[in-house]
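Missing here is one protein chain; the remaining ones are kept as they sit in the complex.
So that you can tell them apart, the chains are marked A and B in the order they are listed, and the count of residues begins at 1 in each.
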Amino acid sequence: MSRWLKGGYAASIFLFLYLPLVVVAVFSFNDSRFSLAWHGFTLDWYVRLWHNTGLMTAAVNSLIIAASAATLATFLGTIAAFVLHQYRFAGRRLLFGTFFVMMMSPDIVIAISLLLLFLALPLNLGFHTLLLAHIVLCVPFVAITVFSRFHRFQHDVIDAARDLGASEYQVFRHIVLPLAAPAVAAGWLLSFTLSLDDVIISFFNTGPGFEVLPLRIYSMVRLGIRPDVNALCVAMIVFTIIALILTKILLKEKK
Amino acid sequence: MKDNILFRKLLISGTLIWVGLLAVVPYLILLRTSFLERGGEILQAAGWSLANYTRLFSPAVFSMAVDSALLAAGTALLCLLVGYPFAYILVRSGEKAQPLLLLLVMIPFWTNSLIRTYALVIMLKADGIINSLLLRLGLIDQPLQLMYTSVAVFIGLVYTLLPFMILPLFAAFKAMDLQLIEAGRDLGAGPLQTLLRIIVPLTMPGIIAGTMLVFLPALGMFYIADILGGARSMLLGNYIRDQFLVFRDLPMGAAASVAMTVAMGILLLLYYLASRRSGGGHLK
Partner (left out) sequence: MKKTVVELIEVAKDFDGQRALADISLTVTDGEFLSLLGPSGCGKTTLLRLIGGFEHCTSGLLRIDGQDMDRIPPEKRAVNTVFQNYALFPHMTVYDNVAFGLRMAKRSSREIRLAVTQALDMVQLSGLEQRRPAALSGGQQQRVAIARALINKPRVLLLDEPLSALDHRLRKQMQKELKQLQRALGITFILVTHDQDEAFAMSDRVVVMQAGRIEQIGTPMEIYENPVNLFVARFVGDINILDGVVVSRSGADTYHALVEGVAVTLHSRRDFLPGQQLHVLLRPEDVRLEQERDIAESRSLSAKFAQARLPGTVQRIFYHGATYDVEVMLDNGNQVQVTEFFDEDSANLSFRPGDQVALGWLQGWEVVLPHEG
């Protein structure tokens, strides 16, 4: 393959991935409600977005769910990663396998089986059920991210701490946690993004009393193109990019 | 000593308990529900029936499932054909460019798929970007009907899921010693031989992982079919959702979900076998 061919190929893939997003971004600044033609620059749609209370409530709800789910999932996932890394016990391989299957499972299967659990208990669908569902969605990703970080620092270091008199708790507190801190933080951001991106699990596991952004967008999108939805999309894309860059920085190896 | 054991037991049992309650038990309930008769209560003790699974094979449901599987397989295949060379180019790109290019793949990967589907609507609408462009160029004189067709759903699935194929492929190429390609060439293998005998077998775990990450969601992303495909429910996901939310036939929806899990199981098994053959290593 020649250089030009490779470059052209890669560029056309990126064009395919980005053109629609760029178009949405451009129209979010277009001073026209219906036309696709350019009518001049405006921030009007962003202002309207800000004043759309229903949409903003849903956005705030989504952020609350994402932040709480990410925090709890990071807590549970970090402990799970530590347990998987440090201890040998009956069921360890099974736990590993379960996380792997959870990561690979189609969202709709996770959503449905949790819905059945909530109906069986029974729990009223709403904030708590959605929170639990998003924790289940995120934990495997945190566990695997943090686990691979544990794997990269030498096991010697833990032996050395034991050798110098540290108990298992002290090893966790003084050695493992500080060393894994960037991966733990990255796991949090990953979970946060994962929760914000979710559509299917939110669709099944929340109730009418607690509306989140994807469902709100879903109902709006089905009614057609709207400039304030464009603005919302741009806001969310920007949010994603920021979270992603932060994650990259955190996971970068310090030399 | 005692504190050590207590600390260890607390962490291990705590983890096993919550994983059991929130990951294993729900799935067991799903499995149990799928064997209930229509109108059965969740968690009822008696009553085992294969009726739902038989119904999966009734002509109407079965042809829907086959269509959905074909659509998902087509999506996976196209993503693979397009993504494979792309992932290779990405791996061979310069040290400075690579992180940036990778970030450009990650952004759509992590962007809400509903938003990306919405963006596609602007492109495909009768008065959308593509039609306006074609009309202005004089290639057509009537707007094409792109929206609400199975082609639109297909494009939507490929568009949404392509990054999910590229990233595992990229990881597989990254894990592979690129010198092996040169060694193959050095030993007299032509480009095609090198591709088929060296590159493809070594990247097989990535190929299967990518296929899994595209194929399975492509069965379930009902909102893409809703938005781009219109009223007809085309995907297994639409069917499952309708069983739950429209027809209130939980056992049937559960059975369809179990069928999807079986598909996942087969792919996972393939992945496991392939990664053992190419010398181990797990995904991510």
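One rule holds for everything that comes next: a contact is a pair of C-beta atoms (placed from the backbone, for glycine too) under 8 Å apart; a residue touches a chain by one contact, two chains touch by 3 or more.
Keep in mind the model is a prediction, meaning the values are calculated, not measured.
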item: Option from A:Met103, A:Leu123 or A:Ala166 whose C-beta touches the chain left out; value: A:Ala166
item: Interface residues of subunit A (partner: the chain not displayed); value: 153-154, 156-157, 159-167, 170, 174-175, 178-179, 254-255
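Note that only the chains that are shown with their structure count from here on.
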item: Subunit A partner contacts - residues on subunit B that touch it in the complex; value: 3-4, 7-8, 11-12, 14-16, 18-19, 22-27, 29-30, 33, 42-43, 82, 85-86, 89-90, 93, 99, 101, 103-108, 110-123, 125, 127-129, 132, 159, 162-163, 212-213, 216-217, 219-223, 226-227, 237, 240-241, 244, 250, 253-254, 257, 260-261, 264, 268, 282-284
item: Complex interface listing, subunit A residues touching subunit B; value: 1, 6, 9-10, 13-14, 16-21, 23-24, 27, 36, 76, 79-80, 82-83, 87, 89, 91, 95, 98-109, 112-117, 119-120, 132, 135-136, 144, 148, 167-169, 172, 193, 196-197, 199-200, 203-204, 214, 217-218, 221-222, 225, 229, 233, 236-237, 240-241, 243-245, 248
